[in-house]
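The structure appears right after this line, and notes come after that.
Missing here: one protein chain of the complex. Every other protein chain is in place.
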Amino acid sequence: MEQPGSDTHLHNRSHAIFGDMSFFSKQMRIALRNCGTIDPDSIDDYLQARGYEALAKVLTEMTPPAVIDEIKKSGLRGRGGAGFPTGFKWELTAREQNEEKFIICNADEGDPGAFMDRSAIEGDPHTVIEGMLIAGYAVGAQQGIVYIRAEYPLAVQRLERAIVAARAEGFLGENILGSSFSFDIEIRLGAGAFVCGEETALMHSIEGFRGMPRPRPPFPSVQGLFGKPTVINNVETWANIPVIILDGAEWFGSIGTEKSKGTKVFALAGMINNTGLVEVPMGTTLRDMIYDIGGGIPNGKKFKAIQTGGPSGGCLSEQYLDTKIDYDSLAQAGSIMGSGGMIVIDEDSCMVNIAKFFLEFTQNESCGKCTPCREGTKRMLEILVRITEGKGEQGDIEKLERLGTTIKKASLCGLGQSAPNPVLSTIKNFRVEYEEHIHQKKCRSNFCDYLLTYTVTDKCVGCTLCRRVCPSAAVTGTPKLRHEIDQMKCIKCGLCFKSCKFSAITKTSH
Amino acid sequence: MTAKNIAIYINDKPYQVQPGQTIMQAADLLGFHIPRLCYHPKLSLEGACRVCIVEVEGMRNYVASCAFPVTEGMKIHTNTEEIRRARRDIVELILDNHPQDCHICERDSNCELQRLAHTMGMKKHHFSGDRKRYEKDVSSVSVVRDPEKCILCGRCVRMCSEIQKVHNLGYAHRGFKTVVIPAYDMPFKDSVCTACGQCINVCPTAAFVEKNYTQELFQVLGDSSKIKVAHFAPSVRAAIGEAFGMEPKNLEKELVAALRKLGFDYVFDTQFGADLTIMEEAHELLARISGKGKLPMITSCSSAWMKSLEQFHPDLIENVSSCKSPMSMMSAIVKTYFADKLQRNPADIVSVGIMCCTAKKYEASRPEIVPSTDIVVTTREIAWMIKSAGISFPNIPGESFDQIMGLSSGAGAIFGATGGVMEAALRTAYEMYTGETLENIEFTEIRGLKGIKEAQVVMNGKEIRVAVVHGLGNTAELLDRVRKDNKYHFIEVMGCPGGCVGGGGQPYAGLNAIPLDEDALRKRAEVLYSIDRVKTIRRSHENPHVQRLYKEFLGKPNSEKAHHLLHTHYHAKEPRGIIPDHPIVK
Partner (left out) sequence: MATPHEIVTQKRAAALQRLAARGYDAPSKVFIGMATCEIAAGSKEVMEVFQEALKGGLKNVYVSQKGCFGRCNLEPTVDVIKKGKKPVTYGKVTVDRAKEIIEKHIIGGKAIAEYIIK
């Protein structure tokens, strides 16, 4: 049996198990160290993997300020996306003189296609509990709350079991491990609003109100949940804490880049061979991510863009492939780190449509409170819909830029402030596609239905099927002779194209 | 103690300001009026409209000046090309999702959005597109909700929950479809709305307006087969001038004249009804103090409070005075005593209440109240009718009330301000109880805008402890205290902030004025107190016409006839909607 506390560093464990295939060799697992290697429902498994040793360490030999110092020294920044230095955040709360303080774990993962938090909690719930415990000790809080979306029933169940097990073993409750420190955790379920991932909206939701953000300052560290000082961090941040305490800030600080330390978990998705959950050291390039870890683009297609940061992020084109994955480099390139969504887009995707997709999402999820986000994103969306339907006009791009900038700079919360990013970044990196849509009524990816022309080729045997399925009587022809499509009558529904058994119909964009 | 000043720069000019205030507060004091919409000094900071954004050097984004504190050395720009354009874009975005029908809108020329669009220098719609579509809710007799006109500033939501603590209004749906609705999207008439109309007062547009009865009233006024009787509340005379661009001022005589010009046959004073209320209420109080009935006794003349009581405080129904409000007493007397005098069928008489209140429309519709007021219009509605009929109000010769129900005491006048009912009642109760003359009849400790006010009066060696509360939120707070530990004999409740002077039917705030501004409320109240000061009769029981009414018709206060005509009763209503912190729910 593998001995606990052996020389094998935790971060090498997955390596040892999974070997050195390219998917794993460039990865480094700190937050996900136990995911996929232990039984998440067994506290014994966690204990065996040095579980709760970090908690014991802080309770035995570290003062609360020393814990905060250690986290500060490690250079850990918030993994929820904004990248605020975690230790500094804790310090602000620790400084507050208040009997009641709260620790919150933000597990309201809402980005489309992102599942980092779900996997982390499902795979290793105890590490989140341990991270929160350490913060509770460091800032002087007695109550922790995990805010998790109700759409994650298994994660909730595992976390519930973990909390019960931790209580039974005396890791949660009064006088933890014989010390004077008391702390407990409860779970609150989110009701499926994306905006509740925003910290002030999340706290409103816990308080029983509609999840709507409020202006900051005051910041949660000073006036958070129920008006009390509150540390709120995301799942991945919490998962990093026990390792930093155990293996030291110095070791953690040796990983990553100058200003972004440690690793980052990403949900790699889209047009990529190895879709999956990966954890890489900060500073890994997008190219390594896509071609080494991700195994490249399937079906020999060409890479077109990579979208990072979910609906708040941006699309980067090929010229940015050597950008390092860290908070500052990604921001400089015009995207964001975000919470870890990473979507690879190949040549078959239309960038205007991608921008439209994300904006549709943010518009639907806008809480409706502030004007720029509520109204502005709707107007931007209307313009994008128009462009993809071939009704784009001269000046539309400029309008999008103007609105986008106003929304970015004037919105109340992070949702609105980042909502225009997918549009602004695609305009910046793929402006020519917008121009083609607007001026030439052309979609180079043959994606935007309204811009396509359906034509019958010589392959047509005159089976009449297309003529029969056409809802607008645009197809004419006699049986056994080549049919024709009247472009004036065609409504671009694509039914003829889909129904043709002889691949005799082509769709082209001018 | 004042803290040391800090240096800030606004538009490159250095200023010394007090720390701890927001950019907007500092700018206001320095004479920069930053445009604003969702901000209200009495409500929590929403930061929603983003109209008050400014540029702060070193900040990546614009800053909402309503919420952001000033800091040492801060460099603020309120008027750069860039910020002006951003602000204009934001107002344009609001406007693009708003019906473009100003000329047929109730708030035309008195709309904050309209004014804002003008100030922003909007010349063109750049982004127009879809507009949200929602049905108008006209189910309530008091309040009409038009979600299409709503610009989601949230002032009504905050007013309803923070000041009134009714919690009837909230947001539903997300994104572009976001809408303010009563809980569970109930029709307004079935919601827990107390009809106080404060949402109307704070609404910058016409998303909330009163149910308008002016057309019905014009129709009645043109009907020669009817006898048209008007009576108006104390606060109407104090505030109606504001609808004509004036400061609060007593326009009683001008209003009487205008109403006659509009076609009313008789114009009476609701203050007479107030005096009558005091007669009944003071007697009821003395009866309760001597052991007949529950204490504390709570006043009943505020209609919004009446609904609030039945929904949220049904456990206190027995504590509430059974007296009808002055308006309903007036109508009861008009249709009996006055009808007898005229020798006319009461059905031929139309009793019209002109009130500072939207909830009075609800009160008139209560089945418990018969005979009732036929039409209730607000100060705003009557002001519009006067304008619409081409009457040169207020520059017309004043006229006096019709007699029989036109004479009132100073006690009746102060009914419109918070503390006024209590003060009036104490003036009468004291003298009834002790048989002595009350020397100092001005109870200054229960005047003013403090949320909960207290006083003690010694009557025949017995200390009578009273409390006065205004606003339904303060009321809930006081009643919770009473439930835990009651030390009072008598409590006055007025549902609206400041009492009836701040009623939901009062004129809209003028240009750059803040709805329900405390100064404005104080000025209105002061008009009423000055009416009281110059009256020779300042006690309700000394009103000779009230005395005559009892002698000729009612007998004694609380007589069987008085009880039949001037008193009512209440029923617990199951509150529908979400009521946080409610003892019954808990």
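Letters A and B name the chains as they come in the text, with residue numbers starting at 1 for each one.
FYI, a residue touches a chain if its C-beta (ideal position, glycine included) is under 8 Å from a C-beta of that chain, and two chains touch if they have at least 3 such contacts.
What you see is a predicted model; the values in this text were computed from it and never measured.
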Seminar exercise, completed: For the chain not shown, touching visible partners are A
Problem set entry | Sole contact to the chain not displayed, among A:L59, A:L202 or A:V456 | A:L59
For this session: Check the options A:R118, A:K369 or A:R467 and report the residue that touches the missing chain.
Result: A:R118
Problem set entry | Residues of chain A in contact with the chain not shown | 1, 4, 14, 16-19, 21, 23, 32, 34-45, 47-48, 51-53, 55-57, 59-61, 115, 118-119, 122-124, 152, 154-155, 169-170, 176-179, 269, 273-279
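In this text, only the chains that are shown with their structure count from here on.
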Problem set entry | Distance between the centres, which are taken as Cα means, of chain B and chain A, whole angstrom | 49
Problem set entry | Residues of chain B defined as touching chain A within the complex | 45-51, 53, 60-62, 64, 66-69, 85-86, 89-90, 93-94, 96-97, 126-127, 129-130, 151-152, 154, 170-171, 173-178, 580
Problem set entry | chain B contact footprint on chain A (complex, rising order) | 193, 195, 208, 210, 212, 214-215, 217, 363-372, 374-379, 382-383, 399, 402-403, 406, 408-412, 417
